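The structure appears right after this line, and notes come after that.
Complex shown without one protein chain; remaining protein chains in place.
After this line comes chain A, so read on.
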Amino acid sequence: MSGHKESILREPLITGNDITFAKITDDILSPVENKPNKAWWIGFIVSALGACLWLFAVSYTFWNGIGSWGLNKTVGWAWDITGFVWWVGIGHAGTLISAVLLLFRQNWRNSINRSAEAMTIFAVICAATYVVSHMGRPWLAYWVLPLPNQFGSLWVNFNSPLVWDMFAISTYFSVSLLFWYTGLLPDIATIRDRAVGFRRRIYSVLSFGWTGNVKTWQRFEAVSLILAGIATPLVLSVHTIVSMDFATSVIPGWHTTIFPPYFVAGAIFSGFAMVQTLLLITRKVLGLENYITMFHIESMNKIILVTGSIVGVAYLTEFFIAYYSQVEYEQYTFMTRFTGPYWWAACMMYGCNILMTQLMWFKKVRTNIPLSWVLSIIVNIGMWFERFVIIVISLHRDYLPSSWAMFYPTWVDVAVFVGSIGLFFTLFLLFLRVMPSIAMAEVKLLLKTASEQSKMEQIKEGHVSKEYVAEYVDSLEKFDSVKQEQYAKL
C-alpha cells in the first residue's frame, strides 16, 4: 500500500519538493494541452521533410523495382536488411523496459516505459516497410501469409525462417500495440476529463469509457502483468528468429549458432541507446527533469554497458570459433573483416560498439548528459555497421573469386534509410503532442514512496541513522534536478 515507505538508501525516482498528484498531471500534460514550442516545430519540420523523402524514395522503389538500389548478383541483400534489423533491434528496448523491468519490479521503468513503447511501435513500423519494399513486388506481399491461393492449395514453406519472421514481426507489432494502448487508457481518460468540446469527444472515444473504478484497476494490473509475462519470451523470440534468417543459411559469417543470444543482446543494446537519444532531449525540451532523473539516465547507461559487453563477448567468441573450427572459409570471412576492402566498416562496428561503450564504466561519463547523448548516437551508428558488416562483408566475397563484388548504395538506398529516420521522428514528435509521454498513473504510484520529498520527510522525522542520511545525500549529488542547499542544513 502507499503507506509503505521506501528506504532512503535508494535514490529517489521523482525529484522536487512541491510535487503533488495534480502537479504530476499538469507537468506531464503540458505538451499535450498547450501549443507546441519552437523546438518542437523545428524538429517536426525537419523530420517531416525526412518522412517526405522516405515516401518519395519508397514510391520510387515500388515504381521502378529494387533495381533502383545498389544491389548486384553477389551482394543481393544490403542496406534494406541492414535497416530492417537495425530498426527491429531498436524496437526491442521498449518491450524490455515495459515488460522485463515490470517482471523484475524495477520501479524506475514507470517514467520511461510509455515513450519507450511508443518508440518500439514506430521502430517496428519502419522495419516493416523495409520488409515490404525489399520484396520487389510489394503488392504481392500477402503471399507470405499462409493463404490458400489460386495455384491450388500450395502453402507457404513453414520450414523457412523468412516465414517464421513474418509471424514473429506481426505478432510482435500487434502485441506491443495492445500493451501500449491498454496502458494508455487511464492517461487518455485523464486528458478527457480535463478537456472541453471537440477534444473531449475525441479523447472520450479513445478512452474506451475508462472510469478508474476498483475492478477495472484490479484487472488492469493483472492484464499488465500477464502481458509482460508473455511479451518477455516474445521479444526474445523475435530477434532470435531475425537472427535465424542468417544463422540457418550456409554462408560463412552467418552460419553460427551464437547468433540468437548475440542478436538479442545487440537489440537491447541499440534499443536502449535510442531510448537515451530520445529521452535526454525530451526531458530537457518538455521540462520533465523531475520525472526522468539522473538515476534513470545512469541506470540506462548501465544497461548499455552490460549489453554492450555481452555483444563484445559474442564478437570475440565468433573469432575464436572461426579459428577453433579450422574451417578455412569461416576463417577467411572473419579475416576479411579487417584485411578486405570493408575494413573501415568493421572498425566502425568494433570501435563504436565495444571500445566506446567501455567508457561507461566511469561514473563521470554515465552521469554526464551531453556525453551520454553522444555515446548513444555512437552506439546507434556502431549497431548499424554491425548489421552492415554481417550482411555485406559475408556476401561480397562469393564462392567464386570471379564473382567478388562491392556494394555501392544508390541515392535511393540512402534516401530510404535517411527517410525512415525522418518517419520515425515524425511519428515520435506527433506522439509527444497527442499522448502523455510519461505514464501518469504509474508515476503517481511512486509519489508517496519513492520521491525525493517522501524521503525528505523520513529524514525530518529523524528515525533514520545519520550514516544512511549521509549516504543518501551523497547519492543525490549527481542529480541535476536536486537543490543541494536544502540538504546542507540537515
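Here is the rule we use: a residue touches a chain if its C-beta (ideal position, glycine included) is under 8 Å from a C-beta of that chain, and two chains touch if they have at least 3 such contacts; residues count from 1.
To be clear about the criterion, contacts and distances are computed from a predicted model.
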The chain not rendered here carries, per UniProt and among "Zinc ABC transporter ATP-binding protein", "Putative aldouronate transport system permease protein", "Quinol:cytochrome c oxidoreductase membrane protein" or "Sulfur oxidation protein SoxZ", the name "Quinol:cytochrome c oxidoreductase membrane protein"
Among the options A:Ser174, A:Thr339 or A:Ser403, which residue touches the chain absent from this view?
A:Ser174
Touching the absent chain when the full complex is considered, from A:Gln218, A:Ser249 or A:Gln358
A:Gln218
Using the touch definition up top, pick the residue from A:Ser207, A:Ser437 or A:Gln458 that touches the left-out chain.
A:Ser207
Check the options A:Phe44, A:Trp79, A:Tyr130 or A:Trp164 and report the residue that touches the missing chain.
A:Trp164
Would you write out the residues of chain A that touch the absent chain, in ascending order?
1-3, 20-22, 25, 146, 152-155, 157-159, 161, 163-164, 167-168, 171, 174-175, 178-179, 182, 185-186, 189-190, 192-194, 204-223, 226-227, 230-231, 233-234, 237, 240-241, 244, 440-442, 444-445, 448
